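A single protein chain has been omitted; all remaining protein chains appear in their positions.
Then we have chain A:
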């Protein structure tokens, strides 16, 4: 491996294997690796037992409806045909969902321990057939068999055990939560079974039933899994697997009886699922791709970093689990040394048949990737980057691509901006830590990253500064059932694994199942402009104004309500106002009518404030909230009177709302320094930290009910967990919120952290939802508005939390201050910190 390499295209070398019968004598001289093909017996026997023709697995049995097109499932590496599968149709989705719905009735009612036993039995069954799974997985996805054996299968088994455990503990640990119902799991072509296990295990453990849709081209292992569920004695219909094209995904996801959609796959399909499920009240989690930045500092163990990087090339072209090909950011001082090591390592990789135990890098999962891959490489080279390819390692035949290194591409280059699927490493130098963090964060993705350095303070600071769901310190590709794994930004949302992952498949007990129908709405025009808000014509109101009357000779001073952003009262860009009427229909005040431009300004102000705010300690953020409460207390009387007049409620009712609002501020201030993260129990020798990270800039749209309490209940948790917030108070009753702005001014809340904009609720919300630099949106308004928000959020895949028009009792702590506020205000970041330096004696 020490020899020079280069992009000289050489004829692939035939090992002594290929060149006639090898002899001990010949091998003794060459000392090459011979073939070490994995025995495929058990997997082939399973396929044979099914006549090499597989159907769907629904309700505990095989189902082969008439009239379905069949698909020949081929091994991507060899082109060998393995079996035929069905191209599912709508009726198959129907049958599977029905089976799951029926199974849910019993499965969700089983005692926790019974579910735990079932899952334990399933785990044991999987372990008994590990070899079959391994080989099948390698056969139909082209994943190197060693990779499947050493990495994937233990992970799947671990997931099953771990979640059998959660099933047992559900009654204690998840009190106040209920299963969702029918979960649909949608998995892409060529993906490892791990991905499915990641969805199925927690869903089943928490009492849901599952319909999995897998592509007909691959993923025979999913069918085997379903069959084994039955063999292990699990109730029929709790896991149904159907095969079918992508087009079926939308049909399954929007099925009225499906409660949740757990998707893994391309961003494109993810976006489309977000849009088609908009407004349907379904829980959606998206596990999309990404680019894994690997940051290598001059204080790193360069050889280990180089080894780790080459190891990622064997992970089945990095598909999904770690995102696309890694983006290697290396400190300039050691860039040369790293590249030298990488070249040597790439040359020693073994590219070849997936079933050979010594294969590091298998074939391309899909031949269509080759053109895209080649285009990336050629373009980078044309732009002046150095390209190194280890041709020598390539077998003579098969859809292989040489391990490739692209050095010094521009940040504008597509090989840096886009996902690349193939054994390619792109190396980019950086100068300082600050620059490294900026480069790593300047992608739309946020899946995972690794950091290589022997300096602990550097490693931890970088890990905390990266906007990703997982950070590996001095390592790569560590996964575990107890550790959360999920993306942020355009890598999707929703986390897998650990206790956090369970919430994806549960709803608070007080919440009823929402099965709303989408409205046939025109997304282009809905709330596209601010609705006119005419002020009342004198004389048209029925009753005389109530409340304090003006003194005849001394008019009161006009009170002007403005927008509040960037820490100051701002006039609206549109220079117009909206009237606010009291409970009797009389004009009470004019408020600013905010527009899209005001949203734009507010988002900018929020982004300015966000980094500093999130960097404050939890204690400091809590202090600010307590101070807001204190100042609110001073104005309690005034707010009560205003609320009573505005809403037409009794002074007692108004007083109670103000009182509860104050309590809620205390609640979130108190929680802030209690739930920042946890340790996750993984098998790693070292530590796995779970951090709750703020999302960034969060938009909140408030409901009309309890205009003060709901307003505070919403922004307080978001702000206290380190987000900068743009909040649109109740459209009808915005005055209490605006009154609070003055309180904020005097409470040390830094400018830009909380921005309050009034106006046409849905129009402002629409602008927020379409904004590419808003990371999450909470919407508590109409069903139609909810639908629009979910649809519009697909642009940057911002996280949404909408109520689909359902009312929430804000006075009830479970509804107004539950655990879900915390999980909605943050994303989970797992930091893997391996340890060890104690050596020998």
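By definition in this document, contacts are C-beta pairs under 8 Å (C-beta built on N, C-alpha and C of every residue); 3 or more make two chains touch, one makes a residue touch a chain; residues count from 1.
Criterion: contacts and distances are computed from a predicted model.
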Answer for the undisplayed chain, UniProt naming, from "Deoxyribose-phosphate aldolase", "Large ribosomal subunit protein mL60", "Trafficking protein particle complex subunit 2-like protein" or "Cytochrome c oxidase subunit 5A, mitochondrial", is "Deoxyribose-phosphate aldolase"
The one of A:81, A:109, A:231 or A:340 in touch with the missing chain is A:340
Given A:237, A:475 or A:566, the one touching the chain that is not displayed: A:475
In the whole complex, of A:69, A:105, A:454 or A:681, the residue touching the missing chain would be A:454
Give me the chain A residues in contact with the hidden chain, please. 1-3, 22-28, 31-36, 146, 149-150, 299-305, 307-308, 311, 340, 344, 348, 357-358, 360, 452, 454, 474-475, 685-686, 834-837, 839-841
